[in-house]
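With one protein chain held back, the other chains of the complex are shown just where they sit.
Coming up: chain A.
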Amino acid sequence: MTKLIYFAWVRERIGKTEEDIDLPAEVKTVRDLLLWLKSRGEEFESALQHPEVIRVAINQEHVDHREAVAGAREIALFPPMTGG
């Protein structure tokens, strides 16, 4: 099981804060994950319509979209950050 966590407008559009999920075997990279999630329904389609803008952290560290998801305990999806 992998915990997926969503923040800001990604969270609002998906309509949930987090979920535990068994990732299908064909989901190997972050990019695969974003495309697979996008096919899970209207909410996901709306949140991830431009997957290239989504930032991703695996186990609380930033990764790029080519990163492998194997062994990830926690994967977070969020928009570009606006702190400070």
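The definition used in the following text is that a residue touches a chain if its C-beta (ideal position, glycine included) is under 8 Å from a C-beta of that chain, and two chains touch if they have at least 3 such contacts; residues count from 1.
Methods note: contacts and distances are computed from a predicted model.
Student: One chain of this complex is not shown here; going by its UniProt record, which of these names is it: "Transcriptional regulator", "Spermidine/putrescine import ATP-binding protein PotA", "Molybdopterin synthase catalytic subunit" or "3-isopropylmalate dehydratase"?
Tutor: The chain we cannot see is recorded in UniProt as "Molybdopterin synthase catalytic subunit".
Student: For chain A, which residues lie in contact with the unshown chain of the complex?
Tutor: So the residues of chain A touching the unseen chain are 5, 7-9, 57, 60-62, 76, 78-84.
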